[in-house]
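What you see is the complex with one protein chain gone and the rest in place.
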Amino acid sequence: MEFFELAIGSIFINNIILAQFLGICPFIGTSKKMETAVGMSMAVVFVMVMAGMITWSVDTFLLKALNVEYLRTLSFILVIASLVQFVEMFLKKSIPGLYAGLGIFLPLITTNCAVMGACLLNIGNEYHFTKALMSSFSYAIGFGLALILFAGVRERVNLGPVPKPLQDTSIGLVTAGIIALTFTSFRGMV
Amino acid sequence: MAQSLAKEFTKGLWAEIPPFRLVLGLCPTLAVTKSVENGIGMGLATTFVLVFSNLLISLLRNVIPTKVRIACYIVIIATFVTIVELVMQAYTYPLFLKLGIFIPLIVVNCIVLGRAEAFASKNNPVMALADGLGIGIGFTLSLASLGAVREILGAGTITIWGGSPIFDMSNWFHPFTFMVEAPGAFAALGLMLAGMNLIGKK
Amino acid sequence: MREMLSMIVVLTVLASVSGGLLAAVKSGTELRIEEQVLKFQKAPAIESLFSDVTNDPLKERFNLETGETTIQIFPGKMPDGSMAVAFETLGKGGYGGDIGLMVAIDMDKDQLVGARVTTHAETPGLGSRAKDDLTFVSQFNDKSLDTNLALKADNGTISAISGATVTSRAITRAAIEAQTLYNDLKPEIMKQIQ
Amino acid sequence: MIKRSFFMLSNKPRLTCDLLETDPEAPLKMDVPGLLTLLLPEPIDGKRTALIKKGDVVEKGQKLLLYENDTQYAVSPVSGTIKSIDTFTVDEVSGLRTRITIEKDDRNTEHVGYTDMPEDLSFAAQHLNQLPGAPGFDGLSRNGIQLNALVITVADTDLLSTTSQYVGTAHAAELEKGVQILKRITNLSKVYLLIPGYLLERVQFDGVTVMPASLNYPDTLPALVMKNHLDKILPAGRTPEEMGIFFIRAEAVVSLARAFEANAPVFEKCITLIDKTGARHRIEAVIGTPLSSIFSQLGIQIDEQDRIVIGGAMQGFATFTDHHPVTPDMDSILVQDKGDIIPLSDTNCINCGRCVQICPADIPVNLLVRFLQTAQYETAADKYDLESCIDCGLCAYVCTSRIALSQYIRLGKHELRKLRIDA
Partner (left out) sequence: MNNKKLTVSHAPFWHDGDSLFKKNLNFIIALLPAAIFGVLQFGAPALGVLALSVSCAMLWELIINAVSKRPFTIGDLDAALIGLLFGMMLPAVTPWWLVVVGTFVAIFMGKMIFGGIGASPFNPALLGMAILMLSWNMFFDFDTAYVNYDFDFTALAPLVAVKFQGAATDLFPLSALFMGREVGAVGAVFSLGLIIGGIYLILRGYARWELSVSFIAGIVITAFLFHLVNPESYAGPWFHLFSGYTMLGAFFLITDSSSSPVQRIPMLIYGLLAGFMIILMRNIGSYADGTILAILLVNVVSPLLDNIRPTALGKDMSNA
């Protein structure tokens, strides 16, 4: 039950993009076409879960053990960057099909603050391992859900006669705001 | 020299002002601009990191091997971010609490890494310094102005560094709280972006 | 080979310089950070809980070692002469991180004086109500220590903030932890206060 | 004009084709005017020498070719002199044509005809393609087409017109003869007769499979006939001929019989004309007669801003000029008063979905039009079924926003072809 509430909460109520403002750049950048949105969502689910597990382990077994928590920012970003590199190399060699789909999104993920943010939140909450895993996964699903819904609406909006100054990013942000507004529907459900 | 230096500095204030012209670094922009104060704080923290990482990367640009340059940039940036984090914790603790997770996340702010890669690694330290300072101050100004719009409409007042509000219309104005909530952040930034587009590039 | 070597050398040098620099900054700011935390997070909560104490709990604070962690104890002399202590516990599982709860306990009556939220990073508008709106935390006022401080939904006695069950639960966790801590540490605290 | 009905739960207007009178009168014969106009489907090419020129004397029944080796030709319906050859625009999408104007003279040419009339496809394509009813033999003689069935349509494809129904039933005997000739020309034994149910008893002969046609528009369009009667789905972007099914008007078959009977080409085209009051006239005019001549003989006044629609209300085209000539495929003429014309608008699609409900090809028109309006033709074709459109025009008929949907679709197909050629 607790896990269920955590999942619902992280996906809908405290959606990592729409309520916590993490990962806005890829959210705006990869939502113009549905295909890219789906690709990015999958890549994020993949990387976020792995990064969540690894950074949790690094934090617990390395930083806390050595009492150097102030190196958290530094070590996490290095872990994520090398993880992304490694995943990219691994996919390229072993699963070319998946690489073709996710490949172009992987480098973008290094600077996706949603990944780093989710890892920091896990540590901040002092979750144990399974919970950290669960929370990373839920955040990633929330990211994907918001991104895909947004891409659907955005495709429609961009086909319309949006006034010139508002075109593209500007109207995209307003639309995202309205989607964030609709997500307030879930308030209070857990 | 002086002219091009001035150019590098001022481009960050208008022609390439983030996040309006250079649509990067949106997360902190949206998250911390609930008030002018937070906006300025975040902007200055980012400026600090930008200036020093730009300077250092530019100094080391001939030493850093190309293959591991991104890793090196990340190490340098992360170091300055952690310094900011610690210093803010020690000296401006309430602000640090408000900005929360977005201080460590400066490390993944595309503006910082973007300037390092696109500018600092190709230019001399003085230029890099001017660029970092310009972009940083531009970013601070943007955050402050967005913060001002949201705070005025959303709260009816502007308060900086505690004390009594420097601007107050709450006696007749019913605060438009939408502006300080998450949806309002997106909408306000979107509309300001449209406003900037309307004014034009020069 | 040379390239490889230079890569390794540069990265190692950078990393060690960075580590050294950070360690230096860290040690330079450590004390100051502690002071700040005390001043901005704990002081307001303590002042609000111990509004009518006759001593200065902040000045008289002392540390207690329990297992691997250290907790700060703030003793307060209640107007009726009884002794109370306040200390902070962390409630795990909020959305935006731990929720800090300052709990004050009357040591003579073994009952809660009250509780205040100190730190949180919850969604604005909902979770933050726990801190600014005192109706939720005032449920802890004068509760006896054998009360089940869990949420009603978890068979306890505390009603959740409507629409913020997760936040409420994190706070009750902190309160329950305070109960256990107090029960474990009571003799030690008594010793220290004397 | 059929208005939206007051109650419309299903949102689908019932558009039914016009019925033929129980006792149809013979068509009113139009006089042959002094000046006739013929259209050739290709424009004048200044670099090539034309085979015909101004001042040439032509005989009745003479084949007029613009350039050597052309497959398209016109057949002069009168004897006379060529007065002019110029370029002519039919509408924007179909592009430029060549117009040949002939001044009739009084020479008696009753007996000009063919010396030899073999019953084969190449002769038909080279000489009989311009018969009234536009048989389209040239399309069949193209390489790579494997025919396996013929469909003779006694049902009209568009609303208002009763031309096919009239010719097919009034000249049933000639139709039967024509079918026999057609079978020999095409070497096909499988022949279907598409005919509205209520006319079945008027046309009875052997050797054909009768398909009772629905009177609901657009059920008589080839793609839907194939789907409903022949159990064949026309793949998007293909023509029925490419799929081996040859659609031919009853009038073309009748004309074929007459031509073989007379050993000479025939020129009298039957036309249904709807005037401004909605009254129906059935007329017979020689191919090449300018419409203005027909209007003056019938006493129909054409004013500025009126609209002359050739070929049906749903699928035809509006002509620029009332001098547009009668062509072999002109089944109907519709004259609309300027006051009756409902203007189109440039409002956005409001997603009401009426087009989607009515579309016989199940195209998501609401999405398609957004891509067409932003000129994303390839996406429109790949994902939003542009090429499945059968051009029935119903979406634009019901559009609440009054968007020129058919125009966008036709333009889209046109641009797509250009893109594909360039690629």
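Letters A, B, C and D mark the chains in the order given here, with residues in each chain numbered from 1 onward.
To be clear about the criterion, a residue touches a chain if its C-beta (ideal position, glycine included) is under 8 Å from a C-beta of that chain, and two chains touch if they have at least 3 such contacts.
Owing to the predicted nature of the structure, the values given are computational and were not obtained by experimental measurement.
K.L.:
For the full complex, which residue in A:45, A:104 or A:149 touches the chain that was left out?
P.N.:
From the options A:45, A:104 or A:149, the contact with the absent chain belongs to A:149.
K.L.:
Which parts of subunit A face the unshown chain closely enough to count as touching?
P.N.:
Interface residues of subunit A facing the absent chain: 148-149, 152-153, 155-157, 160-163, 166, 171, 174-175, 178-179, 181-189.
K.L.:
Touching the hidden chain in the full complex, which residues of subunit D are there? Just list them.
P.N.:
That gives, for subunit D, the contact residues 1-4, 6-11, 13, 91, 159, 223, 227, 233-238, 302-309, 312-323, 334, 336, 338, 341-342, 344, 347-354, 356-357, 360-364, 366-367, 385, 387-388, 390-391, 393-394, 396-402, 404, 406-407, 410.
K.L.:
Tell me where the left-out chain touches subunit B, residue by residue.
P.N.:
174-179, 181, 183, 187, 191, 194
Definition applied: only the chains that are shown with their structure count from here on.
K.L.:
Can you compute the centre-to-centre distance for subunit A and subunit C, using the mean CA position of each chain? Integer Å is fine.
P.N.:
Once rounded, the distance between the two centres reads 30 Å.
K.L.:
Would you mind pulling out the distance in Å between where the CA atoms of subunit B average out and where those of subunit D do?
P.N.:
So the centroids are 67 Å from each other.
K.L.:
Quick check: how many Å separate the C-alpha centres of subunit C and subunit D?
P.N.:
Each chain's C-alpha centroid was found; their separation is 86 Å.
K.L.:
Can you tell me which residues of subunit C touch two or more of the remaining chains?
P.N.:
Residues 18, 22, 26, 96-97, 121 of subunit C touch two or more partner chains.
K.L.:
Counting only residues that touch at least 2 other chains, which ones in subunit B make the list?
P.N.:
In subunit B, 71, 75, 78-79, 82, 86, 101, 181-182 touch at least two other chains.
K.L.:
Any idea which subunit A residues touch subunit B in the complex?
P.N.:
18-25, 28, 70-74, 77-78, 81-82, 110-113, 116-117, 120-121, 124, 164-166, 169-178, 180-181, 184
K.L.:
Where on subunit A is subunit C touching in the complex?
P.N.:
Residues in contact with subunit C: 2, 5-6, 9-10, 13-14, 19-20, 68, 70-71, 74, 121, 124-127, 131, 187-190.
K.L.:
Which subunit C residues qualify as touching subunit A in the complex?
P.N.:
These residues of subunit C touch subunit A: 18-19, 22-23, 26, 90, 92-98, 121, 123, 126, 162-166.
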